[in-house]
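The structure appears right after this line, and notes come after that.
Left out: one protein chain. Kept in place: all the others.
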Amino acid sequence: MRGFRGMLLGLLVSFGAVTGAAAQTVEIEYWQYVFDARIKAMNELIKRFEAANPNIKVKHTTFPYADYQTKIAAAVPAGQGPDVVQLFYGWLDNFVAAKFIQPLPRDAFPPAMIEKEFYPIVSAMKRDGEYYGLPTAVRSLALFYNKKLFQEAGLDPAKPPATIDELLDMAKKTTKRDAAGNMLSAGITLDFPGQDYHWWRETLLRQNGGAPYSDDNRKVTYDSEAGAKSLNWYADLQRVHKVGQVGFMDEGQAAFRAGRAAMTIDGSFRLGGFGAIKAFEWGVAELPAGADGKKANFASYWVNAITAKPTGEKLEAAKKFMAFVTSPEAMQLWLETVGELPARKAAAETEKNLNHPIYGPFLKALNYSYATVFVDEMGQRQVSLDMINRVLIQNQDAKASLAEAAKAEQAILDKFYKK
Amino acid sequence: MTALSLALPSRFQPGRIAIWLLLLAGGLVMITPLLFMFSTSLKDASEVYDLRLVPAHPTLDNYVTVLSDGRFLRWFGNSLGIATAVTLSNVFFDSLVGYTLAKFRFRGRYIVFLAILSTLMIPTEMLVIPWYVMARNFGWLDTYWGIMFPGMMTAFGTFLMKQFFETVPDDFLEAARVDGLNEFSIFWRIAMPLVTPALSALAIFTFLSNWTAFIWPLIVTTSKELYTLPVGLSSFAVESQIQWELIMTGAALATLPTLTVFLVLQRYIVRGVVMAGLKG
Partner (left out) sequence: MSMPIQQETSGGRFWGGLSLRRKQVVWAWTFLAVPILFYALIRFYPTVEAFYLSTTNWNLFSKPGFVGLANFQRLWADVVFWQVFRNTVLYLAIGTPVSLILAFTIAYHLDRVRFLHGFIRALYFLPFLTTAAAMAWVWRWFYQPVPIGMINDLLSSFGLPQQPFLRSTSQALPSVLAPAIWAGLGFQVVIFLAGLRAIPNTYYEAARIDGVSNLTILRRITIPLLKPTIIFLVVFSSIGFLRIFDQVYNMTSGDPGGPLNATKPLVLMIYQTAFSSFEMGYAAAQTVVLFLVLLAVSFLQLRLLRDR
């Protein structure tokens, strides 16, 4: 009896194996962090990809941003998790050092092609002649403004601030306070943990004639006259002009979304979130230029990379999938769904896109954008947060705070490059 | 106020009434956060700034929004299942060990007891890194078992049950032995029913601490489908981009079950917590 059952079971198993092999479906796993619009876009891309490649299945897994790196670090060395993974460009060095990802195979992704067709900021993905990742989309910063609040303050809702001085002026006009002087609506949000730390480092600092890092990115150079000037200008928005307040409505984007802030600096990735706003109309403008007309912006991107995990047919499938998600078709879909800008010049700079009232300002910024090279994005971000907190909470002098921050960040850079 | 009957001679009635009112006021302050949490969960986004306790236009829209994609229900189910399984395991094993240490005489008994008791001195946070390593090596990361395994037995529960089994007279057990019951049956059928108050105390305490557990599930889970309610709520709050009415709805959903159970079983729960606290 037992023998018979065992035989039957064996038969069933081998039968299953045979049919399984016949179908030859390869399943690969794709990971990204949670952001509703990105998930929607990726689901659509996977649908199209699977339709074109019926023998490849893509499993799509997402995690909250805060845990995302932890999860990758847990899974990849254990031989689990993603075959193709999305990572922030600033994490690249850590991921390469930890052998989470492998160089993009040259046959499918020749470096010459990448350099010809993608925006130059993508060169930050190159290590020792090998590219490790490619973005679908890039993003830049812009000024979002609430047209309703502009109108109420007697400003022209078609004319957002073009310069830093106009920004301050309009912020003063749009700030609302109650009788006791409590802020009811901010002129401009102050949110360093949001995007303001990029705005200060890559825009305000440069507009004052400074630079955040040396050309080889190994030296911190913002402990300067320009650094102090730009940091003071930013802090004065709260200290002197009182047109914004750190922590107002918890986060800057929350204040803007609630109609409680006339202006906010945020990234193109916020378009999806703000798209749900029904209570008022909003507009987008390029980041205001400096006093001498200098423009600067911060571009960042998430790249897709192939992890160390796949080999053989899984690697082939991963290559196909990578190529698909970085194709012009995928980029246009990403733009329309997520609002992020195509990483290929030809796909980005169409007449239609450049004149688009919302995408236009972001796209124009790509031509004067800087992609900061982070070695430890979280650590370096923390240094910036501490710097502004010392100034705004503890009333420390901007110069002293800059010096302290530069020292701390230099230590992070030194530790990394010494390895 | 005439119903205010007091244990001690009541020469200072006005003072006593004042104290009573203060106690009541303090109690109301204690539940203020809960009241506002529920009230805000019934307001729509435009009303959030209106800090009145009773919503002008109460709506269940937030609950529909939060529950519509099913993830809260999933997290709720995860928490319920995990807390229940861990509680059952604790009730069984802690009792078994407590009983053995209380009622059997054998060499090494005291050492085993001391060894188990000594683990009370080790904070969970010291063990999370080794547990994480262990879970990673055994493929337990991101599994229900991975969330549960560290808590399947506790020294606290063992100690509690030992205390209670020591109050069970040996004669009862001896009589059962004479009747020819084997030792496991004596434990399970004779001794266990005698300590049901302690068992419910242990069950309540274990369930509650697993229902609210945060740091370990946060570390060991990676997929959303496996989140427990506290971890899910925490990630939901950040992802909602700080929409307070939705966050309050999520918090209310996480809180409602325990509060409801408490209102129904108040007496047992308070007694159980006291018992666990004082004897444990």
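Chains here go by letter, A and B, matching the order in which they are written, and residues are numbered from 1 within each.
Criterion: a residue touches a chain if its C-beta (ideal position, glycine included) is under 8 Å from a C-beta of that chain, and two chains touch if they have at least 3 such contacts.
If you're wondering where the values come from, they're calculated on a predicted model, not measured in any experiment.
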_Candidate in contact with the missing chain, chosen from B:L67, B:L88 or B:L127_ = B:L127
_Sole residue of A:A52, A:M113, A:V240 or A:I393 that reaches the chain not shown, by the stated touch rule_ = A:I393
*Would you mind spotting which of A:A112, A:A158, A:A180 or A:A276 touches the chain that isn't drawn?*
A:A180
_Absent-chain contact - pick from B:L67, B:V112 or B:V168_ = B:V112
*Which residue from A:F49, A:F248 or A:F269 sits in contact with the chain not drawn here?*
A:F248
*Please give every residue of chain B in contact with the chain that is not shown.*
1, 3-8, 16, 19-20, 22-24, 26-28, 30-31, 33-34, 36-37, 40, 48-49, 51, 93, 96-97, 99-100, 104-107, 109, 112, 115-116, 119, 121-134, 149-150, 152-153, 158, 177, 182-184, 187, 208, 211-212, 214-215, 218-219, 229-231, 233-234, 237-238, 244, 247-248, 250-251, 254-255, 258-259, 262, 266, 269-270, 273-274, 277-278
*Quickly run down the residues of chain A that touch the omitted chain.*
66, 69-70, 73, 77, 98-99, 178, 180, 182-184, 193, 245-251, 260, 378-379, 382, 385-386, 389-390, 393-394
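Simple rule for what comes next: only the chains that are shown with their structure count from here on.
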*Contact residues on chain B for chain A in the complex?*
45-46, 136, 139, 141, 218, 222-224, 235, 238-239, 241-243
*asked:* Help me check something: in the complex, which residues belonging to chain A touch chain B?
replied: 34, 36, 61-67, 71, 74-75, 78, 80, 249-251, 253-254, 257-258, 273, 279
